[in-house]
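I am attaching a structure below and will ask some questions about it afterwards.
Only a single protein chain was left out; the remaining protein chains are all shown in position.
Chain IDs A and B follow the sequence of writing; residue 1 opens each chain.
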Amino acid sequence: MSLDQLTNEAPAYNFAYLDEQTKRMIRRAILKGIAVPGYQVPFAAREMPMPYGWGTGGVQVTASVLGESDILKVIDQGADDTTNAVSIRNFFAKTANVDLTTHTSEATVIQTRHRIPEEELQEHQTLVYQVPIPEPLRFLEPRETETRKMHALSEYGLIHVKLYEDIATHGHIATTYAYPVMVEGRYVMDPSPTPKFDNPKMHKSKALQLFGAGREKRIYALPPHTDVVSLDFEDHPFTIQEWPDTKCAMCGAEGVYFDEVILDDAGNNMFVCSDSDYCETRQSEGHLGPLNADYKERMQ
Amino acid sequence: MSLDQDLPLLSVKNLSHFYGQHLGCKNVNFDLYPGEVLAIVGESGSGKTTLLNCLSTQIIPTDGAVFYRNRKGQSDNLYEMSEAQQRILLRTDWGFVRQHPRDGLRMNVSAGANVGERLMALGDRHYGKIRDTALDWLEKVEIQADRIDDAPRTFSGGMQQRLQIARNLVTNPRLVFMDEPTGGLDVSVQARLLDLIRRLVSELGLSIIIVTHDLAVARLLSDRIMVMKDGKVIEQGLTDQVLDDPHQAYTQLLVSSILHVGS
Partner (left out) sequence: MYVAVKGGEKAIKNAHTLFAAKRRGNENVPGLRLDQITEQLSFAVDRVMGEGSLYDPELAAMAIRQAQGDLIEAIFLIRAYRTTLPRFGYAEPIETGKMAIERRISATFKDLPGGQVLGPTFDYSHRLINFDFDAEAAPETPPSSDEDIDLNAEVPRVSDILGKSGMIEPDHQFDEGHETGDLTRTPIDFPTDRDVRLQNLARGDEGFLLALGYSTQRGYARSHPFAGEIRFGEVEVEFFAEELGFAVPIGTMEVTECQMINQFKGSAKAPPAFTRGYGLVFGQAERKAMSMALVDRSLRWKELGEEFSAPAQDQEFVLSHSDNIQATGFVEHLKLPHYVDFQAELDLIRTMRKEFDAQQNENGDEPKMEAAQ
């Protein structure tokens, strides 16, 4: 069989692409990660047919947990229709033939890059994060040998030095995404580059949260109901992004994470929900924002 | 409490270290008592820095033991401790002032963060209090309060060295290692730094092991002195006694060379 045939004919590959041996290896890493929440478990990440940095870690984790009865949702930047989300969804459509959905509530497995859905996740759901740099201390200390020791000995002074510097320089903590968290009072963890807005959703989540970093060959996990606390100071507590007086232009939602959309070259803009499913569901339920076409109709 | 004062803080037994076949230091024995300042002198290559690195567990010696009495009064062999315990000692009970400030400071974060790091490592989570403590320590080491947010690279050599001292002392360590802390500084800057160290030692009751090739520094700071040559301790005793009445020919040579310069 030629390579061309192999890449065109999905059935030549095992269910969800990875061979069962590899899946077992990854599942062992996942189980270890669940047993030690927040600890980065090294695993022998495979080369995947998409580039490193484009979700290979998340894809391997998803491939290893996916069963035939699962319903999969893939989002990137909160949206189901962004190019990389489409590409990854197609990959699983081709190799696993599972049911696909864009509705958060219907999905049993959600693979995500950069967002956590607005709708609260439930016990039967697994959220799989794509992680580029799993090491929260990496930019403070580039050496793996050193950061491993720091985790082992809970030497986390350095990460507070960074937060201290933020406050000394800017008057407040200036980390807006990939905001480090303390897991069960033991391991400092990188939540992947989700905006800090999403950090509180990780805390005591009912869903299982799995993190896969393919290039860096690490898996970590948060079992349901795990304590996840964003690092801060007592007198400079953690806060999330806020858009006061802002509503989604499409569905009128408030208190969600917004995408800013530039409307013209005069600098006019509007805000819409970053979570496309959340926004569409609200619209279908009759919630309309001021720039929604149906809104004007209704007003007339 | 008084009993504790009579027992050595650090007890060094037959310490030897070889780099392959090359001798680092050999058969070193001494006790260090609380509040005592011990100077290790000798020329470069005499083994004094090797010894200091062994004592501070940066090097695990080929042979011998060092017992450290912790705050609970318990005396443990440093080299039988786990690396975790050693590292905890290094950032709480001990300090290490290095010759080059860039080795002992984080040059890319502010003075305040440099002083505050150990506190944060120990779990302090109140920015305002950490900052107040940092300000307090900057004052103690004679650095102006308005420099708290400046990076150490904007400081003079003497200031950097004083900052390094503050960064080490902020957790009230019991034992501080110093490796040529005045090396590379101008004479007038040296004098000010030595004065400061002397004042802090007496105020805080610190025990210090200081490595220096400068007998004047040893005379000014130390209670006791150890002279090293070719990896071995050739003479030790009370500083004044050794310097005024050296027994070994080598020590005599060292002392006389200083006197010539001084006179």
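By definition in this document, a contact is a pair of C-beta atoms (placed from the backbone, for glycine too) under 8 Å apart; a residue touches a chain by one contact, two chains touch by 3 or more.
Here the structure is a predicted model, which means the values were calculated and not measured.
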Among the options A:G78, A:P136 or A:P191, the absent chain makes contact with A:G78
Candidates A:K23, A:K201, A:K217 or A:R282 - the one touching the absent chain: A:K217
Note that subunit A touches the absent chain at residues 2-4, 6, 13, 17, 19, 42-49, 51-54, 56, 76-79, 81-87, 90, 113-115, 132, 142-145, 170-171, 174, 176-178, 193-197, 215, 217-218, 241, 249-250, 257-261, 263, 270, 272, 274, 276, 279, 291, 293
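One rule holds for everything that comes next: only the chains that are shown with their structure count from here on.
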Which integer distance in Å separates the CA centroid of subunit A from that of subunit B? 48
Listed in rising order, subunit B residues that touch subunit A in their complex are 83-84, 87-88, 91, 106, 109-110, 112-113, 116-118, 120-122, 125-128, 130-131, 148-149
Give every residue of subunit A touching subunit B within the complex, in rising order. 149, 152-153, 155-158, 160-161, 164-165, 167-169, 232-236
